[in-house]
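Accompanying notes for the structure given below.
A protein chain is absent from this complex, but the other protein chains hold their places.
When the chains are written out, they are named A and B in that same order, and each has its own residue count from 1.
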Amino acid sequence: MKKQVKQNIAFGIFRGLSLIVVGILFWILGFIIYQGCGVISWEFLTTAPTEGMTAGGIFPAIVGTLCLILGSSVIAFPIGILSAVYTSEYAGNGFWIKFIRVMTNNLGGIPSIVFGLFGMALFVRTLGFGDSIIAGSFTLGLLTLPLVIRTTEEALKAIPDTFRHSSLALGATKWQTIQRIILPMAFPNIITGLILSIGRVSGETAPILFTVAAYFLPQLPHSIYDQVMALPYHLYVIAVSGTDLEATRPLAYGTALVLIVIVLIINLIASFLRKKLQKYHA
Amino acid sequence: MRKFFEKIIEFILTISGATTSIVILLIVVFLFKEGSGFFTHPEIENGYALCVNAGNPVNRLTPFQIKEIFDYEIEDWQAVGGNEAEIVPFRFDEIFSRYSDEELGEEYEFLPEKLGEVIRETPGIVAFLPMQYIPKDQPGVKMLPGENLHPADFFGGKEWLPTTTPAPQFGLLPLLLGTLWVAFFAILIALPLGLGVAIYLSELAGERMRNILKPTIELLAGIPSVIYGFFGLVVIVPFIQKTLNLPVGETAFAGSLILAIMALPTIITVAEDAMRNTPSTLREASLGLGANHWQTICRVVIPYSMSGISAAVILGIGRVVGETMAVLMVTGNAAVMPHSLFEPIRTIPATIAAELGEAPTGGAHYQALFLLGCILFLITMLVSISAEWISKKQAHKKGF
Partner (left out) sequence: MLETKNINFYYGSFHALKDISMVMEDHTVTAFIGPSGCGKSTFLRLFNRMNDLIADTRLEGGCLIDGQDIYQKSVDVTQLRKKVGMVFQKPNPFPKSIFENVAYGLRVDGVKDSAFIAQRVEESLKSAALWEEVKDKLKKSAFELSGGQQQRLCIARALAISPSIVLMDEPASALDPISTSKIEDLIHTLKTDYTIVIVTHNMQQAARISDKTGFFMLGELVEYNNTKKIFLNPDKEETQNYITGRFG
């Protein structure tokens, strides 16, 4: 009897803790949606900030973030996918592959601010890109590389070996097998991973502080060597270092809401794709 | 022909496979190149030197002593290894209040001479002067040999004041301890919460609850850190200030709370995975011996997944130590040695983010920030490797 009571208390606590975690998420989301939805308007989304960033919209920041998503994808996706193909299909099981795995894991654990430092030292200064979309894209691309590799590798691993064997038994070469059978089969899962990495890129601030982000730049970029504003950095700026913090609070709520909505949509697409894929496997 | 093509493909793939290793190598090279450059800078501001009266036996002042002297915190030469005499700090501009422009000459050609005069006549003086005006060859003047920044002063320094003159203070300790302080309390908060949820998820939750919790945790992990920072700034910081009646709400505690939320997804996912991996035979054996579900969790599931839980904690620490934006926005950023949870604090990542934009490229301050980056890099490497090592140990235990 006593032991049952203990169990009930413990389980009650765990259930409570889980509800707290769900509560925290809804608190954060709810708060920002509640405060921000009044600010959102067509004008807010399509005009540049005005009057020392105490009025106007966030259009350049949205465009900047899209540029960075695109740029980092161009870098991270091909390298990440090829790298995962190498580690899961080619590299065997020796020292080299273990080394690569450890390195990929370690790269994934490096804080984003260190990527910022590195990006500044290599791309901005040494390679002379300056603060630019290309420098920021490289930095963000390398940052998401481990995520892309890990999810792609998992997607490739999920394909049973019999498909590889029967393709090889038909006289296909290894690369033909990968290209015609394995990659198309793993495609939905790979895409899910890529979308999640886009979600990561869209919210990162520390790596772009010193590689691309502009404090205030109302005109849109003309080339990959231009600076851009970006949503997360813009939120940071108007939240802590604006000219009139109280007056810009509503703008900050609006910016936060736009950022959250982007992340939410990306996550929803990813989980939708995953569900669809599960159906296809069953 | 086809074989040749296959070889080319394999070559390209090998290169891609090596990318992450190359990137890590490049990070090490660039970080440590800039970071080690820090120790080649002089202790006092570039282009300046310190001069004392020739009768003064003191030959070396540490950056900390210099700062204390010019802040009038140290007032006697005895405290820095000299004779008992009052210290008279002298800044370069003071010369213009002692002598008229005519006395110094049109092109300031008499300036070094006058400076020499001042130093000769003031036995307790320590003068902070630009190199070009230093009265080198005059009798009664001793220039202190300018030493380079010393690792002992960096790693043992208790003050971080990178822009003070004459001697900027680059003390790692307040930042390092601030980082660990915030991280420690963040994990202290996140661990019970995360473990509770992990147990609930792996042992108790029904299909419906899992379907709510799993996406929730994924979303928590997906929310950008700047959003957490913003939320902390507008909700948690004022709340802490009001309820605890503090002068400012931007405190270590606010940072720990936000970081705890951010560490939750990592801790929950890794710990839950470990618990799920407990073989059902062990579980059934325990239940079969009359233990109830809770006893089974306590005595079988948790001990069995202990190394996974440790890995979860370590990875959580890694996440928390490297976090930048949220901490930057809510901890108040005062570079002091941490004493309490309810005072502002400053972490290593926040320092880099806040100061790199203003530090002149290649200067001591700039390279000091890279050195901080090196330390952060080493901490996270240590975290990754120990997490890996611990989960490998677990794999061994299971006989894989």
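Simple rule for what comes next: contacts are C-beta pairs under 8 Å (C-beta built on N, C-alpha and C of every residue); 3 or more make two chains touch, one makes a residue touch a chain.
Note that this is a predicted model, so its numbers are computed, not measured.
> Which of these, A:Val63, A:Val102 or A:Leu168, touches the one chain of the complex that we don't see?
Touching the chain that is not displayed is residue A:Leu168.
> Among A:Ile75, A:Met185 or A:Met229, which one touches the chain that has been omitted from the display?
The one listed residue touching the chain not shown is A:Met185.
> Across the whole complex, list the residues on subunit A that are touched by the chain not included here.
On the subunit A side, contact with the omitted chain comes from 92-93, 160, 162-173, 176, 180-181, 184-185.
The rule is short, and it goes like this: only the chains that are shown with their structure count from here on.
> Where the CA atoms of subunit A average out and where those of subunit B average out, how many Å apart are those spots?
Measuring from centre to centre gives 25 Å for this pair.
> Given the complex with subunit B, which residues does subunit A contribute to the contact?
Subunit A residues touching subunit B: 3-4, 6-7, 10-11, 13-15, 17-18, 20-22, 24-25, 28-29, 31-32, 78-79, 82-83, 85-87, 90-91, 99-100, 102-118, 120-122, 125-126, 142, 145-146, 149, 173-175, 196, 199-200, 202-206, 209-210, 232-233, 235-236, 239-240, 249, 252, 256, 259-260, 263-264, 266-267, 271.
> Which residues, counting only subunit B, touch subunit A once they are in their complex?
Subunit B residues touching subunit A: 2, 5-6, 9-10, 12-14, 16-21, 23-24, 26-27, 30-31, 34, 192-193, 196-197, 199-201, 204-205, 209, 212-213, 215-220, 222-231, 233-235, 261, 264, 268, 292-295, 297, 315, 318, 321-325, 328-329, 349, 352-353, 356-357, 361, 369-370, 373, 376-377, 380-381, 383-385, 388.
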